[in-house]
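First the structure, then my questions, so here it is.
Yeah, one chain of the complex is gone here, protein chain that is, but the others are all in their spots.
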Amino acid sequence: MTPLSRQQIAWRAAQDIWDGACVNLGVGMPSLIPNYIPKGREIVLQAEVGIIGMGPTPKPEDADPDIFNASVQPTTFLPGGSTFSHTDSFLMIRGGHLDLAMLGAFEVSEAGDLANWNTGDPATAPAVGGAMDLAVGAKAIRVLMDHTTKDGRPRILARCRYPLTAAHCVKVIYSNLAVIDVTPQGLVVRETIPDLDFAQLQAATEARLTLSPDWRVLEAPALS
Amino acid sequence: MTPLSRQQIAWRAAQDIWDGACVNLGVGMPSLIPNYIPKGREIVLQAEVGIIGMGPTPKPEDADPDIFNASVQPTTFLPGGSTFSHTDSFLMIRGGHLDLAMLGAFEVSEAGDLANWNTGDPATAPAVGGAMDLAVGAKAIRVLMDHTTKDGRPRILARCRYPLTAAHCVKVIYSNLAVIDVTPQGLVVRETIPDLDFAQLQAATEARLTLSPDWRVLEAPALS
Amino acid sequence: MIDKQVANLEAAVAGTKDGATVLVGGFSAGDEPVALTEALLTTAARDLTIVANGVGGPKRGIASLIREHRVTKIVCSYPRFVGGEAFAAAYKSGEVALEVVPQGTISERLRAAAAGLGGFYTRVSAGTLLGEGKETRIIDGEPYVFEHPIKGDVALIGAQQADRWGNLVFRHSRRNFNPVMAMAAAVTVAQVVEMVPLGSFHPDQVHTQGIFVDRVVVVDRARENWAATP
Partner (left out) sequence: MIDKQVANLEAAVAGTKDGATVLVGGFSAGDEPVALTEALLTTAARDLTIVANGVGGPKRGIASLIREHRVTKIVCSYPRFVGGEAFAAAYKSGEVALEVVPQGTISERLRAAAAGLGGFYTRVSAGTLLGEGKETRIIDGEPYVFEHPIKGDVALIGAQQADRWGNLVFRHSRRNFNPVMAMAAAVTVAQVVEMVPLGSFHPDQVHTQGIFVDRVVVVDRARENWAATP
């Protein structure tokens, strides 16, 4: 079995974004999502800096230095795209106007608690950015993450060890091994990658998993 | 002695507005002020509806129905004038960004309490509009008012009888008889109209008055 | 594809429920979106709470809802516009309850709901009749009252232009309460004078982003002249 690449995780998450959805994409893996949105769907992308209706990343020579996203990377406007102040941007974010926020995560708990801003390292200043606003404010939070740390310890936990971003906010986890729904009954595995059995997945996960009756194999295209 | 006309009260109040001041004008007498601003002073007029930099009232045939003030009367833009939302308008008003609000008043107390929204008549619904926001928010409140009721009872009182708009907010009173400063030492008469002696003014006033050492006669041009 | 334009006024207000809180945009009777307000009469919705700056003009819009006994409460700052006889009668008879709120506090309470805030403290109305019964707190030596958010089930607003994403541009003094109401309701409906193709607006000159707008309907300005049309 081969875990998904970052691109494949982004591809899988992109398939579930519906036509017309208003979506904030966090830094890291979520920022790859625009490359994989299925053709024919019109998705409205918002960023904290005060921009909505972002289009594809421009070629370096076409980039306008005044059009950037929350990662301070060049972006573009789709027709219909526009800008606004930070107060209006976080009114959108905090006030429940975004359909989805697709975020990275250090850890997710079986209750849907999210930890994605602070590893507790005393040597570096903790940096929250807009993470807490998004976690609390968007109608639904979906996370993209590696299932385990580089040395194999679980990151989907009974309880988060790192300081929380927000409690009870994650609805779906797209990992490099599986797609998992966070439900009132706990974590339900909707899809797993080929050649990974449930016991192996459970072994890589601290939180208790159950298999969805609709479980299927996650077939991602080759992407890297 | 002849009390000032409404136009003369507005004229007198207008003389004290300095070049560059940002000012909200209430309905009634204050709305006459733009006609009497001394030449050469650039005054920035704001209205609750979300407009700043208002110019002179247009001729009826030139009025644009989408350019109106807080009295829903046609107005115009000076060069530099602009519009904004109601939330931004009351952020300006409440947040102390206006130098002056020139308001009408039913009653003012010697402590500078203002009553200008509710006569306590149970038959009509009380209408506050933006009166309380202005009274609390502008850096200084100046009122334009008749000194007494039509049947001669004082309206400048020891304590207001009508429900308050806000306490301790009025700084200057322009009445049809006098110009009075509200100071920590009480009401100080700065100007009186010709042929009105101090005893007559005090008799028309419930609050105790003192005469300013800089007292002078209020000489207004003929206006009606 | 996103296309928020609906075919007619009935579709624009479809689904409005009994007991709904309806935010009605505009500053005065003269710029109330009366076509939309009146379209509520094509629904069965009763017991409406209307949140607006005023109480409507003599006949159209909010006045027609009052006359047809659809309204049980009005939250506004200025229930005394010339010609507001429909409201005046219903207020005297006790049919319509009234909550008078300072104008800036209405827009701030709407914004609090829009922004996901739980409420705020303001000096406005502290120590007055309108502040009675409100929680009060001394902040930096001054009394402040606590104000709660006002969330709408439906917002009915007017704008000059829209595109199919629901981006809106307002004209001059007609912006007023419309943007904040658009942001503060579960379903926001805009009547506009004109639809423009997507991409017509300069990105820095959109007043209300389409994310806040659910339905758009074109209403000719001539239909809206409340003074001329009885």
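Letters A, B and C mark the chains in the order given here, with residues in each chain numbered from 1 onward.
Throughout what follows, contacts are C-beta pairs under 8 Å (C-beta built on N, C-alpha and C of every residue); 3 or more make two chains touch, one makes a residue touch a chain.
Not measured: the values here are computed from a predicted model.
Asks: Among B:F68, B:F84 or B:Y174, choose the residue that contacts the chain missing from this document, as touch is defined above.
Replies: Considering all chains, including the one not shown, the answer is B:F84.
Asks: Of B:G96, B:G120 or B:P194, which one is in contact with the hidden chain?
Replies: The missing chain is touched by B:G96.
Asks: Among C:G116, C:G158 or C:G210, exactly one should touch the missing chain; which is it?
Replies: For the chain that is not drawn, the touching residue is C:G116.
Asks: In terms of residues, what is the contact footprint of the unshown chain on chain A?
Replies: Per the touch rule, chain A residues meeting the hidden chain are 48-51, 64-69, 72, 83-87, 89-90, 93-94, 118, 123-133, 136-137, 163-167.
Asks: Over the whole complex, note the residues of chain B touching the chain we left out.
Replies: 19-20, 22, 42, 44, 46, 52-53, 77, 79-84, 88, 90-92, 94-98, 136-137
Asks: Where does chain C touch the missing chain, residue by residue?
Replies: That gives, for chain C, the contact residues 108, 112, 115-123, 137, 139-140, 142, 144, 169-172, 175, 203-205, 207.
In the analysis below, only the chains that are shown with their structure count from here on.
Asks: Tell me which of B-C and A-C has more C-beta pairs in contact.
Replies: If we tally the C-beta pairs in contact for B-C and A-C, the bigger total goes to B-C.
Asks: Compute the distance, rounded to whole Å, between the mean C-alpha positions of chain A and chain B.
Replies: 56
Asks: How big is the gap, in whole Å, between where the Cα atoms of chain B centre and where those of chain C centre?
Replies: 30
Asks: Using mean CA coordinates as chain centres, what's the chain A-chain C distance in Å?
Replies: 36
Asks: Can you tell me which residues of chain C touch two or more of the remaining chains?
Replies: Each of 111 in chain C touches at least two other chains.
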